[in-house]
Structures are given as structure tokens and as C-alpha cells.
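With one protein chain withheld, the remaining protein chains of the complex are depicted in position.
Order as written gives the chain letters A and B; numbering starts at 1 within each chain.
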Amino acid sequence: MTLYTHILTQILISVVSVAGVFVLTGMTGMFSLGQAAFMAIGAYTSGILVTKLSAPIYLAWPAGVVLAVAVGFIVGLPTVRLRRDYISLVTLGFGEAITALLNRTTALTGGASGLTGIPKVTTLWSALVSAVLVITLISLFKNSKYGRQCIAVRSDELAAKSMGINVPKVKMIAFLISVAVTAYGGCLYAFYTAYVDPSLFGWKKSAEWVIMVFFGGVNSLTGSVLSTFVLSGLPEVLRFLQNYRAIIYAVLVLLIINFKPAGLLGEWELTPRNLRRIIARGRRVQQPKGVN
Amino acid sequence: MKKVLSLILMLAMLTSVTAALAEGETINVGCLQDISGPTSSLGNMATAGVQWAVDEINAAGGVNGKMINLIVYDTKADVTEAINAYTRAVTSDNVSAIVGPPIANIALAIAPESENNDVQILGFAIDSKCQIKPDGTPYKNMFDFQPSAAQQATIMAKYALKNGFSKFGVIYNEGNAYSVSLQAPFIDTVTANGGEVAKVVTYTSNDKDFKTLLQPIVSADVDAVFVPNYTQELILIAQQIRALGYEGSLICGLDACPPFNTLFGEDCDGIYFINNIDGTEANVQAMLAAVKEKTGIDATNKFFLGYDVANILKGIFETVGTNPVGVRNAAEQVTNYAGLTGNITIDPATHMPKGLEMVMFTYQGTTPVMLERYSAE
Partner (left out) sequence: MQILQYVINGIALGSVYALISTGFSLIFNVLKFSNFSHGALMTFSAFTGYFVAAANGWGLVPTILAAAATGSLVALAGEFVAFRRILIRNTSPIYFFVSSITLGTLFEGIVVLQVGANFYNYPRFFGKPLKLAGLVISQSDIIIFCISAFVLVVLALVIQKTRLGRALRSVSFDRDTASLMGIDVTRSIQFAFIISGALAGLAGVFLGINYTLYPTLGSLVVKGFIASVIGGLGSLPGAVIGAMLLGIVETTLISTIGSGYAPVFTFLIMLVFLLVRPRGIAGSNIQEKA
């Protein structure tokens, strides 16, 4: 039981971060290879505030998110104006720079040995509540004016511009929302594992999240959440395969990307209306049987 | 193609499951190691040693008639994976003890988690922070079975000073906890005993071109350079510092142990290193040959560490059974266990070995030459 609680908590924390990436990559079409670095900022800031300055958690976590957003704003200023290929490069460089800083400032961060002594406060329930809140907020954002603009920018930037959409502004908003959400995921993470080190936040982590978004369906938040469950849970389910795990994982993702390029769910969202439709369809299938 | 692959995997799955079922009454022991990832060589080697010991134990009738079932968990050199694996081992697989990794970051991540239960982790993380809490008391379940970073660094520093080196350069990887944990005590010991550290250079795991970094050390005209880095980086550093025309000595940690000499590609004269094992001892040599013959692996010190710990564990199980608290008390009381990696006595206050000797070596050409046994005290 404890094992499942543990895995579920970790998956829910990942759901928070992946939801952040969904806003950026899924909705706006921007590729960040440095998203994990924002998670690091959230995790380290809150962790350091609590362990070194014994700040209360209700101050430390928001501080982590705010700092990440502030840094995100500075990084975003030039980035949103660049071509899309360059966004991944700039964020990659940013991620490396953050890792370097974390390794360098040993007195504060513990350097390569990592930051220890963070209290364990995240539970299954707080992770669950966080995930539900974040998902709700993001689905509200997706259906808002800005959300629709994001999707327009992703589909065709030129067309969006000619329709009068302020493209850099929309990109910036999406970027900052995703940074805030990812940083919050970092706080949750640090206060769950009680230990963080700089190697956790490399570009591979960011790429993993992007894969999760695509696996689930670029345009579907429900898909992203579902695929986070599948792809984070899978390595645990397959643990007995040992060295073959990575191979199975890769083959599975390749199959989906190649044979179902819209991802698991494509554009489909779990909305109340769609839910009613499923139930209705289920009844329709059952009814003839009932008549006979 | 994919069907064939999945079929093979299914079969592999099935055999492993049936094999597990067939074992009957067993003692589950976890082996938590980096099987993949950048430090996979270390993890695989330690696992091979543990496996070797377990095979021997089971072939000889097991522990009080019970077979040991070794379950290997891959941490992928990733903290999150490691915690997942650890949780699975203690909650779902009900292991009686875990052989831990030689990697500090993994041990550091598991340490706070391990406080919640009583399963013992007998590992090789030399950074004392892995065993000792910030308040100075030991984590109740974390053990280290090789000399600590401070002890290893002190041994190297004292040996170097005793042999007439006085002016040192240091190059270490600031992105690697192992490297970081060795350099500070080395520098402290050297300066406390009248030596001089002329130049300290750091690099990060992304660096591959060391010539530029090493130039200042070479220019500082030092007697010896302390190089506490993983084997692959060590090879590069040693090659490049020689290429720069440096002819002085290199003081290295465990990473310069064989097979460093075969990988280096030239004569290794002037390279000094410590080892847990003495490759000139007859029983160590016999083991090396047997392992090579059966598995094709050139066993290194991590293999022997794993082997010794598995045997210590067997002794503990035999005397106190598998009750975790009993195992802990017994692990704290390990005294003068004569293993292949030395006479191990655990200090209950630090959960690390006390006065464990290491062997100082150098190379003549590519042949290791044993110099002397050394303890930090």
C-alpha cells in the first residue's frame, strides 16, 4: 500500500509539472529544454528558505514560485521574440547555467552533494489537491481569451499576428504561467523527497515532460495528465524487466508517435459535456440489449 | 520485428517469475545500484560482487537452510528512481536488508526516507553526510563499509607528505559529490602537516578539454597533483597532463586501480593510488581469476566491496536472524571481520569503519606495485 501511495504521490507531482509544460508546448507550441531549471529554482528557493532561514512554508513556497517567475520574465523577454528553434536553445543554455550556479554556490545549495534536511510535508493528499487545482486553473486558462490566442499562435504565428494578436505578449503569458506551475511542482517535489541535487534538473528531464505532453495528445490537457500517469507509472510497473525497461519505454513512445501522431487522446478533453456523451453512448449501446 | 521482441520479453518475464516462485522459503535481499546511467560501471561491478557472494552462499546451502534471493534495483543514477526503488524494496518486496550504492547522491536521497522504517542499508557511500545527520547522530539504517572520504583523503595526503612531496596541485569535479568530498580533507591534511597546495582547479561534468584547465597547475611547478575523480575523467586528465609535459606524480583515489592501467594506454609510472584490495594477495588473485573465467568481468574493488558486504550480511543473518532491528545492532557490532577488503570494524557512532586499512599502490610500467598498508589514524 505504501508503495502505491508513494508512486501515486510522485506521479501527481509530475502531473503538476507536465501541466505547466502543456501550456507552453501543447498550447503555444514553444519548446523548452530548460523547464526543469525552473523546477530547480522553485525547489531550491523554498528549500533553502526553510532549511537555512527557517522560514515558514506558506512564505517559502510562494517565494520560490515568485522568484522563478521573475527569472522566467527576464529569460522570456528576449526568448519570446526569437524564432521557435532558438527557444529550445536559449532554454537549454539557461538550464545548464542554472545547474552550474547550483554547483558553484556550495555554501547555500550544498553544491554537488545536494540540499539536505528539507522537511517532508508533501503528502498524497496535498499533491492530489495541488494537481486538481492546477489542472482546473489551466483548463480555465485554455478556454479563456488568452488560451484561444495561444492555440492560434501555435497553429500559425503569421496568421495570428495578422489577426491582431500580440504574439510576444501571448507567448510571454503562456511562458510565465508554465514557469509558475513548474516551479510550484518543484516545491512539491523538494518537500516530498526531502533532498534535491543539481543533476535532477537537466535538459533530459525537460525533454521527458515534452514527450509526455505529445504522448497524451498535444491539444489535450486530459491526455497530458493521462500520459503522465502512464509514462511515469510504466517504469515502476516494468521494474522487473531491469535493463529492458528503457527499451520498452522507448518502443512504446515511438509506436504512439508514429502510429497515432495525435497522441493518446488527440484533441479530446474530459469535459462535463463529453462525459455526458460517453454515458449517453454507453446507454444507447445497452438499451437494445435491454429491449431484447 | 516488434512482435518477436515483445515475445522474447514476455518469455524473459515468465522465466523470472517462475524462477522466483520456485525458490520457496527465501530471504530477500535488495541490491540498489546504478545499473544504467553515467555511473553504471560502478553499480554493475558492485552488483556482480554481491551476486557472486550470494551464489556461493546459496550453493553452500544458504543461510540456516534458507536461500538468499537477491533483487537488483536500478536507480538509473537518478534520485527519484532511487527513492522509488527503495520504497518498492522495503514495502512491497519485503527485503531483509539492502546493499547500497557507492554513490553519495543516491545514498543522501535515501537517507531521510530510510528513517521511516528499519531495513538496513549496507552501502559504500564514503561521504560521511550519507551516514551522519546534520545533528551529528547517525541515520539509524545507513551504513558505509569502506573507509570514509576523510579517511581516504587523509591516507593519500599522509602518504604523499611522507614520501617527500610538499607542493600540490588539485583538480576536482565540482559537479560530483565524490570528487568534492575528497578534496577538502586532502587539502586540510596537507596544509595542517606543513605541505602547500599551490593551485586548485575545478571543472564540471560537461568539460572534456582539460588541457586548458591543467595548464596553470603545470605552470605552478608542483611536486604532485591530487586527482580525486571517476575513472573516465581520470584517464583524460592523466593523458592530457602528460601531454602538457608534466612529469611529476599524480595522487589518485580508488579510480586509478586496475583496469586503469590497461585503459590508460601508456606507462603509468608516477601514478599513486589507494585500493581496498591488495591484488598481490593469493586469495584476491584467485577470486579475480575465477570471476574473469566465469563472467568475463575484470573485477575491481567495487566487486570486492559488494562481495564482503554480502558475506557480512550472511554472518549477521546466521547469528541474529532477519529481524531488522537485530540486523542493525549486529551491523553496529561488526568487529574485525576479515574480508578481502581488510579487517572491518564498524564504529557505532558513525556507522562507518574504524581504522580500516587501505593499500597504497603505484605502477611500474603498467604493473601495479603494492607500497604499504595504511590507515588514517
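Convention: a contact is a pair of C-beta atoms (placed from the backbone, for glycine too) under 8 Å apart; a residue touches a chain by one contact, two chains touch by 3 or more.
What you see is a predicted model; the values in this text were computed from it and never measured.
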Residue of B:K140, B:K167 or B:K211 touching the missing chain in the full complex: B:K211
Candidate in contact with the missing chain, chosen from B:V63, B:V201, B:I251 or B:I277: B:V201
Selected from A:L8, A:A55, A:L82 or A:L270 as touching the chain missing from the view: A:L82
Identified contact with the non-displayed chain, of A:S32, A:S46 or A:T99: A:T99
Residue in contact with the excluded chain [from B:M67, B:A184, B:A220 or B:L236]: B:L236
Hidden partner chain, residues of chain A it touches: 25, 29, 31, 78, 82-86, 88-90, 92-94, 96-97, 99-101, 103-104, 154-158, 203, 207, 210-211, 214, 218, 243-247, 249-251, 253-254, 257-259, 261
On chain B, residues whose C-beta touches the chain left out of the figure: 35-38, 40-41, 44-45, 47-48, 174, 201-204, 206-209, 211-213, 215, 231-232, 235-236, 243-245, 259, 263-266, 297-298, 303
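Simple rule for what comes next: only the chains that are shown with their structure count from here on.
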Gap in Å, rounded to a whole number, between the CA centres of chain B and chain A: 36
Footprint of chain B on chain A - complex, ascending: 1-3, 6-7, 10, 96, 99-100, 103-104, 106, 111-114, 116-117, 120, 193-200, 235-236, 239-246, 248, 251, 255
Residues of chain B touching chain A in the complex: 2, 5, 9, 12-13, 16-17, 35-36, 72-74, 77-81, 83-85, 87-88, 91-92, 104-105, 108-109, 111-113, 127, 129, 134, 173-177, 179-181, 204, 206
